[in-house]
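Have a look at the structure that comes next, please.
Right, chain A next:
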Amino acid sequence: MQLGLVHFLILSAMLFSLGLYAVLTRRNAVAILMGIELMLNAANINLVAFNKYVAPDALNGQIFALVVITLAACEAGVGLALVMSAYRNLETVHVDEINVMKW
Partner candidate 1 sequence: MVNWPLEILKAFALAALMFTFLAIVAAMFGVLLERKIGGWIQSRLGPKHIGPQGLLQTLADTIKLLQKEHITPRAVDAAIFNTAPLIVAVAGLMSWIVIPFGTLGQRVLVVRDLNIGLVFFAGMASMTVIGILAGGWSSNNKYSLLGGLRSASQMVSYELPLGLALVAVAMEAGTLSTVGIVQAQGGWLGSLAFRQFPAFVIFLVAATAEVNRLPFDLPEAESELVAGYFSEYTGMRFALFQLGEYAEMFAMAAMATTLFLGGWKGPFLPPLVWFLIKMYAVVFLFMWVRWTYPRYRLDQLLNLSWKVLLPAGLIWILITGYRITF
Partner candidate 2 sequence: MGQLAAFIILSAITLVATVVVVGSGNIVRSALSLVPAFLGITGIYILLQAEFVAGIQVLIYAGAITVLILFVIMLTEHGTGVRFRQVNEQVPLGMIAAGALGAFLIATFLTTPWPMATGSLPPYTASQIGTTFMTNMILVFEVTSLVLLVALIGAIVIARRER
């Protein structure tokens, strides 16, 4: 059969649910951030696929995807800075051990 829109949407749905599984079940804070990056990538695939198959005149989908990539980079930077700072103060990066308000 021909390659269609539905193929890309199913791929991005699977990537999104795998990223969600990583966010829900991993202990290491950096692994949770990796799951968030996977979810953002799945959303990007959706945006670009819709741009090509549903609305190809203006390149709005690709522009939106570029902005999402930029914002994902910012968010990864700030998130990882937080993880480093937490490690320096609390001496752990496992999120289920960070469960008291005052150290």
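Quick note on the criterion: a residue touches a chain if its C-beta (ideal position, glycine included) is under 8 Å from a C-beta of that chain, and two chains touch if they have at least 3 such contacts; residues count from 1.
The candidate set was assembled so that all candidates are chains of the complex that A comes from, given by their letters.
Remember, predicted model here, so these are calculated numbers, not experimental data.
Peer 1: Since the rest of 1 or 2 are in the complex but keep clear of chain A, which one touches it?
Peer 2: Touching partner of chain A: 2.
Peer 1: Mind listing the chain A positions that touch candidate 2 in their complex?
Peer 2: 1-3, 5-11, 13-22, 24-28, 30-31, 33-35, 37-38, 41, 44-45, 48-49, 51-59, 62-63, 65-67, 69-78, 80-85, 87-88, 93-94, 96
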